[in-house]
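This report refers to the structure that appears directly beneath it.
A single protein chain has been omitted; all remaining protein chains appear in their positions.
Up next, chain A:
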Amino acid sequence: MSDLLYTEEEEALRSAVRSLLADRCDAATVLARTESEQPHDRELWKALADGMGLAGLLVPEDRGGQGATHREAAVVLEELGRAVAPVPYLTSAVVATETLLACTGEAAAELLAALASGRTVGALAVPFATAPGAALARVRYEGGALHGEVTGVADAAAADVLLVLSEAGLFAVDTGRNGVTVTPRTSLDRTRPLAVVTFDAAPARLLADAAEAEAAVRLGLRSGAGLLASEQLGLAEWCLTETVRYTKERHQFNRPVGSFQALKHRLAGLWLDVVNTRAAARHAADALATGSDEPNLAAALAQAYAAPVAVRAAEEALQLHGGIGMTWEHPVHLYLKRAKADSIALGTAGRHREELADLVDLQAPATP
């Protein structure tokens, strides 16, 4: 049975991350950041990744990392979700890092160490909606360079290096080089913006040959999907806590609105969903960390459960805040946009349920 609790060390890590975010990443700061030319908070990233060493949690010490596990990374993601922090943690320190961990070559090892240090940011160049088991977007490798386009790449604008899949294998492409164009798209979630990346004879280093590239990418996506549940947990918890606080303070009809059963029952129901999400998210983190209890199943289960909960938490938060929840000034929309984007990212809940259908032998009806 997996360990579904938090260790003392994990709780200590949480406090450290939370206090940094309380200092550097309040809602007003995040909102202002989304409207600036520079949507990613590089200073915050530096503090988290370089200062606290959190970018290398998944990487063993002898490969340049901190030698921790998915369990600790999940705790970091809970806190980042709670703050809707605009940093490329999921994309670089989880998805790209996990992909590189599964590659055996020297170039991959070098890039892995660079990502683990936090001084280089990486992004896997596949559409953010790609589920771990889905068809993968590929570009052409021809004449020693890459050609083609990938749309919907999350955090590409913050990345120094893109991991790019082609029929010939997985390649590293430096975003500053000639032949690489990163075009930001106007994104629903501006705290994790998407971009189109175009390769026009872009110089590339081989990270993994065709034989191991696809499996590596799928492992990266699986960890991303499994740990995204922890981000969704943190996000949903913020929505619940904030809404409970608000409904205790807000008075209408000469009573706190939180004293009306119609609202209390909705919040209690949401609490129950958050409690369940915690079990699902911890289960996924532990399964990914230990490899026990079927990591594929645990990740799909967590995503199938957590994605709709996070969306509902944000939607309930908005509704129960009333008019103020509809304003640009109030942070709840940041959470709604992140939650909705997260529900598509790395595969929708429906896609993960279909994955489960295979894994637990509940097959779809045969098509006549």
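Following the convention adopted for this analysis, a residue touches a chain if its C-beta (ideal position, glycine included) is under 8 Å from a C-beta of that chain, and two chains touch if they have at least 3 such contacts; residues count from 1.
The working rule: contacts and distances are computed from a predicted model.
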{"item": "\"Chemotaxis protein CheA\", \"Nucleoside ABC transporter membrane protein\", \"Formate hydrogenlyase subunit 4\" or \"Acyl-CoA dehydrogenase family protein\" - which is the UniProt name of the missing chain", "value": "\"Acyl-CoA dehydrogenase family protein\""}
{"item": "Omitted-chain contact residue, chosen from A:Ala22, A:Ala215, A:Ile324 or A:Ala357", "value": "A:Ala357"}
{"item": "Absent chain, residues of chain A that touch it", "value": "1, 3-5, 244, 247-248, 255-256, 258-261, 263-265, 267-269, 271-272, 275-280, 282-283, 301, 304-305, 350, 353-354, 356-357, 360-366"}
